[in-house]
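The other protein chains are all here in position, but one chain of the complex has been omitted.
Letters A, B and C mark the chains in the order given here, with residues in each chain numbered from 1 onward.
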Amino acid sequence: MRTALRLLPAGLIAVIALAGPLLAPSPIDAPVAAPYALPGPGVPLGADELGRNVLSRVLAGGRELLLTSLVVACLVTVAAALLGTAAALRPALGRIVERVADVMILLPAVLAVLLVVLSWQGGGRVALVTAAVAVGLPYAIRVVCAAAAPIAGSGYVEAAVAGGERLPQLVWREVLPNLRATLLILLGLRFVAAVYVVTTAAFLELGPQPPAADWALMVRENAPGILLNPWAVVVPSLAIGVLALSVQTAAEVLAPRSGRQVVARL
Amino acid sequence: GSGPRRAAAGDGPATGPPRRGGTLRVGAVGKASAVNRDPHGVQVNDSDYLILALAHDPLTVPGHRPNVVPRLAARWESDDLRRWRFTLAEGATFHDGTPVTGADVAWSLRRLRATPAGATRLPGIDAGGIKADGRNAVILTSDYPNSEVPLLARLTTFTLKEDTTDVTRAPGTGPFRLESFRDGNARLVRNDAWYGGEPPLDAIEVRMFESPQAMTSALLTGQIDLASNVGPVAARTAEGRDGVQVIRRPHDMAMPIVMRTADGPFADERVRLALRLAVDREAMVRQVLSGYGTVANDVLGTADPAYATGLTQRARDLARAGRLLDEAGFDRRGTYELFTTEDVPGLAESATLFATQMRDAGVNVKVVKQESAVFWDRTWLKAPLYTTYWGTNDSVVFFAGKTMQSGTAHNEAAWKDEEFDRAYRKAVGATRGTGRATALRELQRVEYESSGYLLWGMADGIDLAAAGVGGLPKLPGYGRVQLERSWLSA
Amino acid sequence: MAERLTAARGPAAPPAWRAGQSSASGPSASGPSASGPSASGPSASGPSASGPSPSGFSASRPLSLLLRGAAALAQRAVLLAVLLVAVFAAMEFLPGDAARSSLDRGASAAAVAARRVELGLDQPLWNRLLRWMAGLPTGDLGVTSRGEQVAEVIGRHFPGTLLLGGLAFAVTMVAALALAVVAALRPSSALDRAISGTSTVVAALPEFVVASVLVLLFALWADLLPAVTVTAAGGGPASAAMLVLPVLSLAVPQIGWNARVARAALADECTAPHVEAAVLDGLPPRRVLLRHVLPGSLPTIAAGAATSVGMLLGGAVVVETIFNYPGVGSVLAGAVRDRDTPLVAGVVMVTSVAILAVLLAADLVRGWASVRRP
Partner (left out) sequence: MTPAVARIDELVLTGPAGGVVVDVPAVSGERGAVVALVGPSGAGKSTALRSMLGVLPDGLTCRAGRVRVLEHEVLGLDPVRLRRLRRHHIALVDQDPASRLNPRMRVRHLLAELAARPGPGELRRLLTDVCLPADDEMLARRPHQLSGGQQRRLALARALARRPDLLLLDEPTAGLDPSLGAEIGLLVRELADRHDMAVILASHDGDLVGRIADRVIELRIPSRAPVPSPPPVAVPSASAVPLPAPAPPTIMAPPPPVAAAVPPPAPAPTPAGGAASRAGRPVRAAARRTPALIMRRLRARTGRRGRTILHDVELELGAGAAHAVIGPSGAGKTTLARAITGLHPHAEGVVELDGQPLPLRLARRTGEQRRLIQLVPQDPLGALNPVRTVGAVLARPMRLHRRVDPADVPSRVERLLADVALPAETVTRLPHELSGGQRQRVALARALAADPAVLVCDEVTSALDAPTAQALMELLMRLREERGLAVVLVSHDLDLVARHCDTACSIDRGRISWAGRAGAVLQRG
């Protein structure tokens, strides 16, 4: 019951994101008011750069973003969790993984996204997802690696090694379950970061193309008019934030509770 | 529609006689990575051009009517439209006091001609065709009769001393003298000895801004006095604020849609006409430009005194557009990509709205936004449907020669039309008079009927200024840099 | 109660707690002697009771540290080289080239070709790369497509970014740690939830939204702070107040991100038995947090911080543009747009060095905090 309650906001935002296009009061690409008109009758959130209904576009703009970013976030988190812990367990492998990751951290995101998406002509969403994963992975690996290092040195991992466990089992059974909090946060943050990359791609004219409504794209397109109609920027931004928040809560609620809790209040 | 209200009533331009003195802080857009201080180089940055234009003089400058007025060249004449003689202004000197000679001008023009884009800047004029004529004149010889040579001498015909090596520190001839320069920001002080008469301002400080938004914020918080070319969104933001004037310079920018005529889905003249009839020009101006613009009629060069006002203004006629498409056998099931880029504000938006409007005519247009470098490399001059823009509103003939006559390298729509070419040749080859007027009318009629351009409107140039600034330029395009008569009230 | 204790065992109490017992041998043949040698040095020599121990691990320490440092540096240099090769290749991949973008759009094909030759773009990639790299040791980073010395361009712009990024980084770390610690002190309280929620949402806000809102609030409405940066004659911002908004815009999303990471790392570490022990020992919460929880979660926090540096420098591109801040971020954006490979590579190189330094620091923190078994 309490679980259901905590999941409610996440469910709600997911429903809005997925079914939003059906709820939109007016078509997403037809101008209905002056550009950047302030909220008024018929346009509760005002109008965007072309005078289109911000509410309609907000309702319509979550689906693609939600799905793309979710896929990216999950891929990055899972891959980083596996690679990062493996790296922590096997110093030799770890050095290679970390050095590769380091190189990629140094590469500015803009350049990385450009490279992947432009060299993969016609890759579309897949190319974007690939780029986002490539950009996000090194960061995530570093965090996981750092978090896993103390556990890799713990007595129970040693015992498992002595018991004959191989790397995959060590990763999967011994280390990962102990990184629950860090991994869940990572998932949420990777989601946010994925949104970021999608926005960056939009910045490079590589992401969703107009007139598609997309929260990330809206934030960017309407930025010049933020002083005229702040809602056109703030609402999609908040939608992204709330979405990230609910992804996070959902992950926390749904993931199995295990392990000892914080034993005593500090 | 909801047209823009006029500039805030209480804060009109400063009135009264020009006052001498004061330092004007001007903002201009520019990228730190693209700063270029060579007067004959490629000026991507507004800020660089502004600085150069204040410190150096071109031979001629844009005007209202006529659209070419004297500057360093006091007058010009030609008998055959091939051999043009430009006489320099009386008393023109460099900032170091030495007089400007015909040799200096000729050397500078040859230097300009030798740059990679020289051939398009001075079309038809070879280095050999540039000669000093006495102490204070220069002669330009064109390969063909060209009445537009004075017009070509606008903008970048900056004069340096003969055999200058360090162009960034070379003295100019302009109304202001460069005092300091750093990273695109400059301070210029009055040139008391300027041949055009002493400018009222003591000094001008040019500040480079990465984006129009930053520039607008700076103006609104009083960090600068003049923000040049900020765009309609900034204008609306500034409207109604105390102490800010909004200056509109009509016919500043053309953002036509190019339909490829040589081949592809738009090769049929009827299809092109259909699209021109399907677009809702009023809505485009209202939504894309926030009303800061005027409806146009598919002919480029709207600010030209010779612009054909006689042609009927096209308006939306979906029924006729549909009929035309049917006649042409246009495939309405196909999806047509409209390429665009975000180089200038409003360009991508115009494409988006255009695509929406085309749906009403049953044409599926899909907007593809491209990064600037990709756009210019892959799309421009090649794609069947794309947006383009021309920032300086030059003359009808200029556009015809540069982008439409069959021989030009920059024929954006790959348009070839015998009739048009003939009219063009007649127009450039004709001296002022009725022959030229008829040719120009003919040229614009053909362009109106069958060129590859869909010009739905013209964007206003918009500057913001603090209330106390007077004498600001009103001309479109690069006319905005003429700050030598501006002044500050106390 | 403590007072009473102190009184009872005041200076009057015998100084040695186990008075008289330490010398008693009694039945304990192995008492002190059993533990004595275990502490003595490399001794095969016998039961030397105590004294300084010239054991291996303390003697060669400085030298091995130095060697390790050198090795780490060399490794980083190789990384950097790999990256630069990647950047060169990446730029090659992109459509368009510097020749075209440094010319008017009207330039003819012949002019473009001539310009390509002039910029050396007609040379194969490897040639250009090697030539560029050969100049590195002398500090020659090549020439931009507009003919300026890359090193000069960067020299003019990088200090600004370093200042901006450094300040933002400092603000980020202080704020994020403070928030995480405050939240961790009261786990699953309303405050904890509020901090976690806000930081997630804030982390999702793009810099330019934060920047625009800040400008709106503090510059346009309240008129407290300058909206944009005006460059002083020296090249830096004209006043310190001009730094406030850019630093905040950069830091706010990163604070959100780091607060989350730090909070999670603290939560994971809080489950460790030794933390429980510290709590049961009655140590003050702050001490438990700082001495027992934080060191264990420091590697994760440091990793988060290290990744933040990359994002801060990335965010600088946007923030510098919005605030017109004179920095290298806007140069990079323009250079990518113009396909100006030497400039891009140069900027990437200096930012990489900055990032690498922080990554190295993060690695050191991890090495320090990791517990290696004997």
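Here, contacts are C-beta pairs under 8 Å (C-beta built on N, C-alpha and C of every residue); 3 or more make two chains touch, one makes a residue touch a chain.
Just so it is clear, the structure is predicted and the values come from calculations on it, not from any experiment.
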item	value
Chain not shown, its touching partners among those shown	A, C
Touching residue (missing chain; options C:G120, C:G135 or C:P295)	C:P295
Hidden partner chain, touching residue among C:V82, C:L163, C:A178 or C:L283	C:L283
Given A:N53, A:S69, A:T85 or A:N178, the one touching the chain that is not displayed	A:N178
Touch list for chain A against the chain that is not drawn	154-166, 169, 173-174, 177-178, 180, 258-261, 263-265
Positions on chain C where the hidden chain makes contact	1-2, 5-6, 8-9, 16-18, 21-22, 26-32, 34-42, 44, 47, 49-53, 55-57, 60, 271-274, 276-285, 287, 291-292, 295-296, 369, 371-374
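We take it that only the chains that are shown with their structure count from here on.
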item	value
Chain contact graph, described as a line, ring, star, complete graph or other shape	complete
Pair joined by the larger number of C-beta contacts - A-C, A-B	A-C
Of all other chains, the one whose Cα centre sits farthest from chain B	C
Separation of mean Cα positions, chain C and chain B [Å, integer]	47
Interchain centroid distance [CA atoms averaged], chain A/chain C, Å	22
Distance between the centres, which are taken as Cα means, of chain B and chain A, whole angstrom	44
Chain C: positions in contact with at least two other chains	94-95, 212, 220, 332-333
Per-residue multi-chain contacts in chain B, two or more chains	213, 371, 374
Residue ranges of chain B in contact with chain A within the complex	1-2, 212-213, 231, 233-234, 236-237, 283, 286-288, 290-291, 341-342, 345, 348-349, 351-353, 355-356, 366-371, 374
Touching residues on chain A, where the partner in the complex is chain C	99, 102-103, 105-112, 114-115, 118-119, 138-139, 142-143, 145-147, 149-150, 153, 158, 178-182, 184-186, 188-189, 192, 195-196, 199, 219-220, 223, 226-227, 230, 233-234, 237-238, 240-245, 248, 259-266
Residue ranges of chain C in contact with chain B within the complex	94-97, 100-109, 111-112, 114-115, 144, 146, 153, 156-157, 212, 215, 219-220, 223, 226-228, 230-231, 233, 235, 320-324, 326, 330-335, 337-340, 343
